[in-house]
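All protein chains of the complex are present and in place, except for one that has been dropped.
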Amino acid sequence: MKHLQVEYFALFRERVGQAGEQVSSDAANPQELFTELQTRHAGLESLLNMKVAVNDELADWATPLSDGDRVLFFPPVAGG
Amino acid sequence: MKHLQVEYFALFRERVGQAGEQVSSDAANPQELFTELQTRHAGLESLLNMKVAVNDELADWATPLSDGDRVLFFPPVAGG
Amino acid sequence: MVTAYCFFHRSLVVELGFRVSHAALDPARCSAELVDAHCGGLVTFEGWVRDHNEGRRVLKLEYEVYEPLAIKEGEQVLTEAKRRFGVQHVFGIHRAGVLEIGECAVWVGVSSAHRAEAFDACRYIIDEIKQRLPIWKKEYYHGGDSGWVNCERCAHPHAHA
Partner (left out) sequence: MVTAYCFFHRSLVVELGFRVSHAALDPARCSAELVDAHCGGLVTFEGWVRDHNEGRRVLKLEYEVYEPLAIKEGEQVLTEAKRRFGVQHVFGIHRAGVLEIGECAVWVGVSSAHRAEAFDACRYIIDEIKQRLPIWKKEYYHGGDSGWVNCERCAHPHAHA
């Protein structure tokens, strides 16, 4: 069981209703973690071009997660 | 015999030593006129990409000249 | 959180690089800082808040920026542009917070000896900023509703990997 800090941005934050939460999970990677969180938060849809960062580095959805990781879920960006 | 107002710009003005002159000439077009003026002004070299304007319109070197025309000789431009 | 912007000494342009600002941008001030007697020209891009988008009337915008990564990725984009196009100086700054119509949301400037590479580098930087930086834009529409740009019509039925 890993202890993770999860953070939601923009549309995700609004859909989940909070900016972040502490999560205990067996998810092996961000992909599994996101799927698990979707069962908990009905509004947390998968979006085309969404991204994930682990400990402030953009990461692959299959990156292995470790205990204590900070996992940031980014909906599609729109700077400029 | 046509009476023409000839004007020189930039390098041409410096080489000829004046900004303009009244010229009486039988030159049929700016090309002939320029050649004629070269016999009068030793420094008036032909330059690649030089241009001519007649009565404030850019013109072809073979445009027929009329009495009273204002003929402007432009050395190669370098704006910007 | 970075609230000042453009208040840097010329020789530090490269080190300071990309910024996020919570106050109005001052393009003249940003431009002035890219001045260099060895440079023949400056190309700049300013992104403005438009009063419409995809057929809807926009009243104001809100930019959410995740600053630690936006700054890191912005720096990376600037460095790539300098290396790839061989330009002298590069600078970029992006607004965060609520913006009214007509306000400047992003400013990018490139100075270099010759203009062709300045145009290419400036375009590269703004294109990459829009695609790569963790910045989100919420539009508030005439009629009272609002929406996150690029997010509202992109639900993905399958895996997101």
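In this document, chain identifiers A, B and C correspond to the written order of the chains, with residue numbering beginning at 1 in each.
Everything that follows uses one rule, which is that contacts are C-beta pairs under 8 Å (C-beta built on N, C-alpha and C of every residue); 3 or more make two chains touch, one makes a residue touch a chain.
Computed from a predicted model, the values in this text were never measured in an experiment.
One chain is not depicted; across the entire complex it touches B, C.
As for the chain not pictured, it touches chain B at residues 9-11, 14, 31, 34, 45-51, 53, 56, 58, 61-62, 72, 74-80.
In the full complex, the hidden chain is touched by chain C at residues 27-28, 31, 35, 37-48, 50-52, 101-102, 111, 113, 115, 118-119, 122-123, 126.
What we mean here is this: only the chains that are shown with their structure count from here on.
Chain centres here are Cα means. That of chain A falls 25 Å from that of chain C. Annotation: 51 Å between the Cα-based centres of chain B and chain C.
For the pair chain A and chain B, the distance between C-alpha centroids works out to 74 Å.
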